[in-house]
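Omission of a single protein chain aside, the complex is shown with its protein chains in their original locations.
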Amino acid sequence: MFELTLQALYSGLLTGTYYALVALGLALVFGTMKIINLAHGELVLLAAYVAYTAESQWSLNPLAAIPFAMVVVSVVAIAVYLLIDRIKKDRELNSLILTFGIGIILTNFVLLVWSADIRSTTTPWFQQAVVFGDLLFSSRSEILFFLISVALVGATWWWLSQTWYGRATRAVSSDRKAAMLMGVNPRQTEILSFVVASILATVAGIAIFTGQVIEPSLGHALTVKAFIITVLAGMGSIPGVLLGAILIGVVEALTVTYFSSSLQELTGMVLFLVVLLLRPQGLFGFGVRRG
Amino acid sequence: MGEYLKTIAIAGAITLIGVVGAHAEDILLGTHVPLTGKLARVGTGMHEGIAVAVDIFNRDNKGRYTVKLITINDETNPAKAVAAVEKMSSQGVVALTGGYGSNIIGPASEAANKAGLVYITSGGVAPGLTQRGHKGFFRINNTQGYSRAMMGLLKDMKVKKVSILYNTKEATSDLAKTVDKDLSGQGIDVVLHAFDGGTSDFKPLINKVKLRDKSDAIGMVAYENDYVAILKAGKVLKPNVKAVVGVWSLATSKMNGEFHDLVQTVYGTSMLPYPAEFTSPEAKDFAETYKKLHGKEPDYLGQFGYVQTKLLLDAILRARKAGTLSTGGLAQEVRKTDSDTLIGQVKFNENGDNPLFSHRMGQHQGEKVVLVWPENAATGDKQFPSTPWSE
Amino acid sequence: MRANGILPAVAVIALYLLVPAALGHVDYVMSLIVAALTIGGIAVAWAMLGNLGGMVSFGHAAFFGVGAYVSALLTLDAGWPVFPAMLAGGAGAAIASVVTMPALRLRGPYFALSILAFAHIFRILATELESITRGAGGILSIPVLPTVAGFDLSSKIGSYYVILTIVLMAMAGYAWLRRSTVGLALLAMHDTEDATKVVGVPSTRLKAMMLALSAFITGVVGAFNAHQINFLDPDYAFSGLWTVLPIVAAIFGGYRTISGPLVGALVIYLVDQLVFKSFLPHGHEIILGALLVAMIVLSPTGLVPLVRQTVTLVRQTVTRGHHAAA
Partner (left out) sequence: MLQLEDISVAFGGLAALSNVNLRVDNGEFVGLVGPNGAGKTTVFNVISGLVKPTAGNARFIAMDLLKQPIHARARAGIARTFQIPQPLHELTVRQNLIVAQKFGTGHSDPKRIDEILDFLGLTERAERNAANDLALTEHKALEVGKALATDPKLLLLDEALAGLETTGKRQFTQMIKQLHEETGLAIVIIEHDIETISELCQRAVVLDFGKVIADETPERIFRDPEVMRSYTGERSA
């Protein structure tokens, strides 16, 4: 039982950091624009499929496909932003429905272009095992993206709190008019946050492509997962995203170990609802809207 | 764009052939399959086989009869499947072939029954389908046939304990429970592990198999993405089992090509070896036509689609010759079927089920899928004990 | 003003008499219309919740599925007649909505997505609680709609009348409610919730009532679908489609009008199935997504208000033209 629990915690940690990567972009856009981008999961998936094309057609390593995927995803994300920007009334809810529609478009676009077949990397390097002390088992892809994920959460946090652009972004989110008086162009910073979110989504997409299996309908599931984590984190909290994601990952893994794998999604959802209803500010609701 | 564009092109081409050969008598045949949604892959696969059967029939009956195939995408939606059946019925189809998923086939064949149309399928294995008393409903495969093959192979291996991982979807849980019953009846220990379709990390589950179950074999009753994810977890955790056995969509050329390393020595149901070694003239004909139409090697989905449609077309021809096609004699003709097909003997009972159906098991060996069970169909020896992660 | 009273009456007569007379013999078109009305029923219930109370739900599949299961199981296992069972299905969905009510404290997007979480939870429960729901295998051969006074309601035209009546009754109830004082308060809550509270409107209680009502209607529609398709499994009953299509329909038709969701459902579903599908058999949902996006960006109030505005505009131009001529 001890070994099982240990591996479950370890697996949960690794899965959690990959969830964090998926959720980070969603949390960032929410933090800066108060908009939930329901097409975020589809953006992640789009990056994964670009990597697939790069690998299968041009024999590129999925990691080498990152810059290319980044451009594609950013262009789409900017288009999403420009559409959201045209909403005049009730932006919070209308943008929810708008991005929901964009999600439907992207899912079907992926289906049209890449067909319904399942895909995953064929580069063996990613799938090889990394074992610690004959107790903790993981794949290279997981270890690699664990490190990348932690680094990116740190970088995003640093960007938001330490750089001028990051502070400008936060200023826009707390008071658009005041930020304009300070010489910040709100549209520019909002586009910037979408682009940063696309970069994060791209890395998440490559993580999924190398570590798991992709199919066109996966995008929606990713969005839901990302939203759950963002809520657990406390909307807008960047370190909270990492903690919330790990919490979900660990709880899911423990559910499999102690109960049944078929209840995995259920526990995630129940955890989400409990937090939402009892602690709407999130479990780690610090660092939100200071000052 | 790939597969389904090709499907449309073929469907279009078949219609065209029908138009060109206008002096021959036209027979309308209908099919509804999922070309989008979760089941798009399998639906497309089945449709490829249906197209082959139609093509061969039209070639063999040139100048006399031309079958025109009407295809409607049911989008894996029962209401749309029902509407599709009704639409094709109003267009004057003589029978229906196809359908994927018991939840789609159920209502669709109900509609066909109301319209007095024969419905033949291989896309849904739910036992309930053949127990509704429909006179015109026929199915060439069933859960028992899959279970029989999986059980037969495991029995041959003389394993004592099996962990079965199954997706909680309808078809997979049905089959998993049947396998459980059958194996337990043979004195083999079974541990069932249900998992939700959205599961992406199987390490905690495989670890349970490895440390707690300590089984001799892993059984997988699931779908392609589950297989890949399970095998990935297996490669990392390396549970000490002697074999990994799955069912449909696994022992295929596609899996061998796309996930080559991952599926080595894994077993799955398969009617044909790969590359297909066709011995009978019919099988050769099938394989060649398939390649001509779709530009690739046939797979099991195409095979089932082909067999069900071929049996239906044979019966249509008999009924037409007997003059009973327009007077409701088709169901009777289909019921008379007793033939050796690419999927073995087919003979329908009074419910329209095919109790003789028994699947075969193939094993990925290098670039090939070798048939290893039953003995009389085997094209090679199984590599046993072996898993994708054994050295 | 006069036209407002006549138009619905004409539409209702056309729906009851003309549609079956014109299309009754074309089974598959009737099938599509029945399916469109099913979506329309959910769309009306969904829009009602958005218009009266300002709640956007992303999980109406939850109520649809519960209604379908309750009704199917009552007819099969408890031997209930179909119509009472359908009402019980609605009641079941309303009771299920009570479970979701803590979510009422949440603001817009949180509420929307927490209902989605409930839909997921219900689906998993329907799969896991095998002894009650028969699990993933689903339920085959659910009893069909009965024959009443010699008229077979399970026939295409019969089921058309049943779903049409359900949808129109829901719309009539909705129209009545909207005119009532409670309806006015709910209408105002959409944008000015605090202002309604401080004049004494118990907003949470009213929202809860709306949620239960919307769930009830959705549940009845779900029950209808179960008895019409005669099949149910967890994936189908709680499918995201029961959420997506009604949203697209209601947004397209105009969710703040009473007829908008139904008009939207009929237009979207029929055009999608009869037109889009024929030239884009595979990813034709992409057009639905595009429509949704276009509608939000160009005319967030939907099609029906847009048409109304255009008609008024044309009328004014015409009148002005007359004056000029005179």
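As written, the chains take the letters A, B and C, and residue 1 is the first residue of each chain.
By definition in this document, contacts are C-beta pairs under 8 Å (C-beta built on N, C-alpha and C of every residue); 3 or more make two chains touch, one makes a residue touch a chain.
On a predicted model such as this, the values are computed, not experimentally measured, just so you know.
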item	value
Shown chains touched by the chain that is not drawn here	C
Absent-chain contact - pick from C:Leu15, C:Ile33, C:Met171 or C:Val201	C:Val201
Hidden partner chain, residues of chain C it touches	181, 184-185, 187-188, 190-192, 194-204
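Operating definition for what follows: only the chains that are shown with their structure count from here on.
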item	value
Pairwise touch network: line, ring, star, complete, or other	complete
Between A-C and B-C, the pair joined by more C-beta contacts	A-C
Longest centre-to-centre distance from chain C, chain (CA-based)	B
Centre-to-centre distance between chain C and chain A (centres being mean Cα positions), rounded to whole Å	33
Interface hub residues of chain A, defined as touching at least two other chains	108, 111-112, 262-263, 265
Touching two or more other chains - residue numbers and ranges from chain B	4, 36, 40, 168, 196
Touching residues (chain side chain A, partner chain B) in the complex	3-4, 7-8, 11-12, 15, 108, 111-120, 122, 124, 127-129, 137-139, 211-213, 215, 217, 221, 252-254, 256-257, 260-265
Touching residues (chain side chain B, partner chain A) in the complex	1-4, 36-38, 40-41, 44, 165, 168, 193-196, 198-205, 207-208, 211-212, 224-225, 228-229, 232, 235-238, 254, 258-262
Touching residues on chain C, where the partner in the complex is chain B	26-28, 30-32, 34-35, 38, 124, 127-128, 135-138, 140-141, 156, 225, 229-231, 233, 235-236, 241, 273, 277, 281-285
